[in-house]
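Not every chain of the complex is shown here; the ones you see sit where they belong.
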Amino acid sequence: MLMRIGANSYGKSECRLVRIDRRARAHRIQDLTVSTSLAGSLDKVHLDGDNTGVLPTDSQKNTVYGFARRGIDSIEAFGLELARHFVDTQHSIHRATVAIEQTMWHPVDDISFRRGGELTRIATVRVDGPQAEVTGGLTGLTLLKSTDSEFQGFARDRFTTLPPAADRVLATSVDARWRFGRIEGVDWDKVFDLAHQALVQAFAGTYSRSLQQTLYAMGEAALDACPELTEIHLSLPNKHHFLVDLTPFGMDNPDVVYYAADRPYGLIEGTVSR
Amino acid sequence: MLMRIGANSYGKSECRLVRIDRRARAHRIQDLTVSTSLAGSLDKVHLDGDNTGVLPTDSQKNTVYGFARRGIDSIEAFGLELARHFVDTQHSIHRATVAIEQTMWHPVDDISFRRGGELTRIATVRVDGPQAEVTGGLTGLTLLKSTDSEFQGFARDRFTTLPPAADRVLATSVDARWRFGRIEGVDWDKVFDLAHQALVQAFAGTYSRSLQQTLYAMGEAALDACPELTEIHLSLPNKHHFLVDLTPFGMDNPDVVYYAADRPYGLIEGTVSR
Amino acid sequence: MLMRIGANSYGKSECRLVRIDRRARAHRIQDLTVSTSLAGSLDKVHLDGDNTGVLPTDSQKNTVYGFARRGIDSIEAFGLELARHFVDTQHSIHRATVAIEQTMWHPVDDISFRRGGELTRIATVRVDGPQAEVTGGLTGLTLLKSTDSEFQGFARDRFTTLPPAADRVLATSVDARWRFGRIEGVDWDKVFDLAHQALVQAFAGTYSRSLQQTLYAMGEAALDACPELTEIHLSLPNKHHFLVDLTPFGMDNPDVVYYAADRPYGLIEGTVSR
């Protein structure tokens, strides 16, 4: 029986690209992982194996490297250039998505660098015909508060054994994706810095009654700091730190020794909008 | 400035659960990783830190273990039970999503087992008020064809250097998610077995002009085999095998020695529907 | 102050190599990851940056692919060929180590294959001048017994809270490395099959009073099955399965529902010799 081909796309994932700018005495390094994905009038390749409209994923990879030669301003701008190129030049392609991760490097001297592992900057650009949408963000930013966090007054049912906590350790690994309301004239790097800083400060400065409340506070702070943004989505795993019961060994444990669990973990997700 | 809290959810991710049925002489083992996610009227926890409507993620984890005591028929059925429970019993919760991965174990004798690593069975159940939607699937099924695959006649642009391939190695790691048209009276295990078999046979039996064409053939075969399914989404990385150029060493390489690349990789995604 | 350069080596790690033999109607696939490491008279490169005696790691990689063209009998034999080649042809190199992992593929039909994920076959060959030593093995073989395992009568101290277990789940992921007493005239594949089978059967067939006892039984069985082997080293993580306490929910749990922990885990290691 003949079926229909529905939503589909194809592309090249995880092109590892390092660009070095040696023009100034102090070199500059950009370390990106770029994934492209194209969609459009592609029924014939699925139904008949007719590749006429298929620009190879290998060519998409080459395009990433070729465009990098000219220069990379920010990952948001680079993603826009790439996505527009595919939609503008390929007859069969109507939509392009470019997702980029940027690994941070810190200078040791003019020509030496050490990799920072504290977070990864991310951007996703979607171009659909003349429309373009840009999402910036970060992932892997791990934060912890040693106090000023409680979790009490929650719903209870037959399966509830959790005692209320008046003072607990709160830790999470922030995954944030913010959507830009416009794409012309944006200082992408400045927005990244401001949003990043707002997220950290809101996490630190909020007395937390729940991770949900902290999530909202973080989102609100980032939107407050960056008028260019219309909304921000946060995905916050609750990285549980359980106080170890030392009483069997004749010891107390006044919020000193914790077991840091890997899984299961709570996962709090939400979007904050204007 | 006050912002709005938009779409949000919270839950417990990756509860590791092993259930052993010892009633028959030959024991039976079920090895699941269960993630729950709840949504509903939760504005107050985000805006005010009022936890009244929040069933703790710890209780969700306990529910998973408590429900497992009664018995697990299939991961689809178990997910339905759990998701309905949360929506039916929690005033503030209107929607629940339960995602389950099942690791396979093969019997060695009545009480001994070895873990199979060839694929993971997956299911996602979404309950929204009285509505329920079930998706089954598998991930990690890695397939390779040593011939009967070509890639020719594709679009070319300035960045295209790929030569046409009249005979290439085709390899992929199948991620498939199939949607059920109904949820009453379904033999979930039988659908899994038939869909799994159909995917493998279609990959093997299709002379491939592109991975897109193979994707469609695989989806069509699964839908043909399982009338319960309305659509299937396939995500197929093209695991590139590049022929190594041995001519610098005075050797030919008539499709014998390949370099298997990790990344970048092609990624072909599509939905096949009735 | 001038220091000394002590033990050192260099090489190419993780060359991904797939070889396809198409001579018979049913194709045959070998999927290896090969790492080479060379040592010898290399003081000058460390102390003076004099590369005269350094065969590039890139050349080592090329050698792996070039040698694969001729044919691969088994990973042990392939490792021996490669290691001897480096020692025999490079003036400055006196010792070579080649470590190989083999991923298993199972035929679907003559030209189609599915990857098996249940274990990886491994071999390490060390050639030191005229001497050669071969170690075979496997890793990632995960086994579980649902009963016939206890852990009682152990030492207790101030920090001991573990109750004795008269019936527990025993699970491990076997990492085994067996040393060959000779290297001429060995049927490497047969030894692998026999040792693999002996390890599984001994795990299944031993009533276990501790994982240490099971380890010894597994090692003994492998040596019994394979006279070519002089010793076997086993590294067995104790993959803990904890019975979940369901009494707070008014339920019993007669060895039915378990939480499978990731870490910490016990780790039992030992060598069994003739």
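By written order: A, B and C. Residues from 1 in each chain.
The rule is simple: a contact is a pair of C-beta atoms (placed from the backbone, for glycine too) under 8 Å apart; a residue touches a chain by one contact, two chains touch by 3 or more.
All figures in this text were calculated on a predicted structure; none of them were measured in a lab.
This homomeric assembly is drawn with 3 chains in place; in total, the structure file defines 4 copies of the chain.
FYI, only the chains that are shown with their structure count from here on.
A centroid comparison over C-alpha atoms places C as the chain most distant from subunit A. With each centre defined as the average position of its C-alpha atoms, the distance from subunit A to subunit B rounds to 23 Å.
With centres taken as mean Cα positions, subunit C sits 37 Å from subunit A. Multi-chain contact residues of subunit C, defined as those touching 2 or more other chains: 248-249, 262.
In the complex of the two chains, the subunit C residues touching subunit B come out as 15-22, 27, 29, 31, 62, 65-66, 68-69, 105, 108-109, 111-119, 140-148, 169, 200-201, 203-204, 241, 244, 246, 248-249, 251, 253, 255-262. By the touch rule above, subunit A contacts subunit C in their complex via residues 158-159, 161, 248-250, 262-263.
Touching subunit A in their complex are the following residues of subunit B: 1-16, 35, 37, 42, 45-63, 66, 89-90, 92, 151-162, 208-213, 215-216, 219-220, 223-224, 231, 237-238, 263-274.
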